[in-house]
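Of the protein chains in this complex, all but one are displayed in their positions.
Up next, subunit A:
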Amino acid sequence: MSIRLAVDIGGTFVDAMELDTRTGQVRFRKASTTPAHPAEGVLNAIAALGTDLSEVELFIHGTTLGLNAVLERRGGNTGIITNEGFRDVFLIGRGNVPSDHMYDFRYQRPESLVQRRFTAGVKGRLDYKGAVVDELDPQSVRDAARELVENQGVTSIAICFLHSFLDPTHERETARIIREAYPDVSLSLSTDIVREYREYERTSTTVLEAYIRPIFERYVDELEKGLADQGFAGRFLIMRSGGGSMTGAVAKTSPTHTVLSGPAGGIVGAAYLAGELGRDNMLTFDIGGTSLDACVIEKGTAVAAYEAQLEHYPLLIPTYDIRTIGAGGGSIAWLDRGLLKVGPQSAGAAPGPVCYGRGGTQPTVTDAAVVLGFVDPERFLAGTMGLADEAARDAIREQLAEPLGLSVPDAAAGIFDVLLAKTVGAVRQITVERGHDPRVFSLLAFGGAGPLLAPLLAREMGIGEVLVPFAPSGFSAWGMLSADIVNDFSRTVMTTLDGADLAALEPLFKETEAEAIASLSAQGVPAGDGVLERQFELRYLGQEHSLMVTVGSTLDAEAVRAAFNELHHARYGHTMSNPLQILNLRVRGIGRTSRPELPRIEAGGEATPRTHREAFDFGTREIVPFAVYDRADLRAGHRFAGPALVDEGTSTTVVPSGQNVTVDEHGYLHVTPAEVTK
């Protein structure tokens, strides 16, 4: 029992990473996703690795199943029970049209997750202080449940009342009454998921959970059984969107926490690396086939967010503040009245880029990479897949270069230029918004296309260092291996810091901590091994946006204010004298997992290129010979200068002239500007 296994399901591939904790050895394989039976793809990927499941002590899993269920509307009949007179809170939302439709008077909302006939109001109402205005009427709950379940065939119900975050009694009583009558109906209570104000956002979060939950339960059961059938008897964990992991049992009761877990593995891994490598500020740069995800790691901690969106639905769960732009290897380049656009359409996996030879006819970023000489057609995906490089060249010539009056390489370079400019915008926003100069960051490049673009992006933004981990396309799965067991609990407080009797908050913290401890121990974290973090979510009175301040076990108003002011100044460049308002108190319970050690590679003398290849150099904007290195041949201490390509089959690192590469003791590539390295 010394093997740990991480399996990450993405849109196209299932990535499986195996770590032998005795030797520190890591192995990585991919299998195709199997959308109809996702558990199958997971088992296939494990089979590809050949792992003996009876030797596995820990299986950790990242899945976008919940996300896909929503996007593809695969959920069952989901209902809502709320206050009488307010059954349409979810359908109306905030009334607004998404900003990319601001000039569209024919805008239509996407089909709702909940039909209106699946919604019902019941008698019972709280006011804004949580005081009961009308008692909950049990008969109206029974009537509503009967209508939804018996007449409408609803199988899962979201329960969310106005101001319920202040007092869960009505929701719990409602659930009790429904459970009595219909024990098989799946119930999701807003107050079990999120104790925060704003009824639409809270309802939406609850509905998403109610929608996903039955599917997710079935999936986890099926996968657990499939693993057990092959002898697995270790611990089964699922990644959370906001970092850390949870047991399968907890995941089944709070599946919304998994919906954005796809990119979380990479960020958890990055935060761990930031600590191991001594980098305070790191930017993750994860590019796959269709999108680019970027996230800031600040002082070793990934920046959190407490509101995300799934499609257009708000989701109040802790998550990472990930900026996604629709730009990846499959993004299509096209001309719009003589102007070169890249994306948002993607060729995806089917038909894929022109160079895949699977019927794609529109040139993509990957095609540009082939034309620019960055991808070796012979060795693509370790030679398992030949590339139609001539077809890629023809597509760029005919569709872009000739109409633009550019040479083929210049047109292909233009695709990179346009993509990079969009990326710079997205990356700048997340750093500048937080009051940082992007140049203080190390850029961690992963995902299949991350190393292709990251050194160029760094050059464009003046970033001093790019790190490329081994097996960049499997980095997310590797990151999962370092995930702790984490859970978050919160309470809305809504009081001013100065006016509040902080001592009076102590029992509330204690109560919340008790929940966290109970949850950790239910997940097998021994008492005493859990770590609890207390946080306040604060803002200046009158402001909307809040910041999180971690507080010690003794609550000191002055210290809290000082910490908040420092954070606010860093983020927004000023402080204010307004009183501070505490919105929520939060407790994060953490059960530490022993982290995988970083691999070590042998030291060696001089790096020797395997070959040389003509490619486009963004440093000089000319085609020049590039030294081509095999990643497997590199040794600790190797140094070489761009223009160079580092090839490892599943991805290529492109180093333009003016940048140097140093290989560290773990085999990580450090790409830095030449003037810094010298």
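To be clear about the criterion, a contact is a pair of C-beta atoms (placed from the backbone, for glycine too) under 8 Å apart; a residue touches a chain by one contact, two chains touch by 3 or more; residues count from 1.
Here, contacts and distances are computed from a predicted model.
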| item | value |
| --- | --- |
| Protein that the absent chain corresponds to, by UniProt name, given "Hydantoinase B/oxoprolinase family protein", "ATP synthase subunit a", "40-residue YVTN family beta-propeller repeat protein" or "ABC transporter ATP-binding protein" | "Hydantoinase B/oxoprolinase family protein" |
| Touching the absent chain when the full complex is considered, from A:9, A:26, A:122 or A:162 | A:162 |
| Candidates A:37, A:73 or A:117 - the one touching the absent chain | A:117 |
| Contact partner of the left-out chain, one of A:8, A:199 or A:298 | A:199 |
| Options A:153, A:231 or A:425, residue touching the unrepresented chain | A:425 |
| Of A:2, A:361 or A:578, the one touching the omitted chain in the full complex | A:578 |
| Missing-partner contacts on subunit A, residue numbers | 85-89, 91-92, 94-109, 115-117, 127-128, 133, 162-163, 197-201, 335, 337-342, 404-406, 410-411, 413-415, 417-418, 420-422, 424-426, 428-429, 432-433, 494, 542-545, 571-574, 576, 578 |
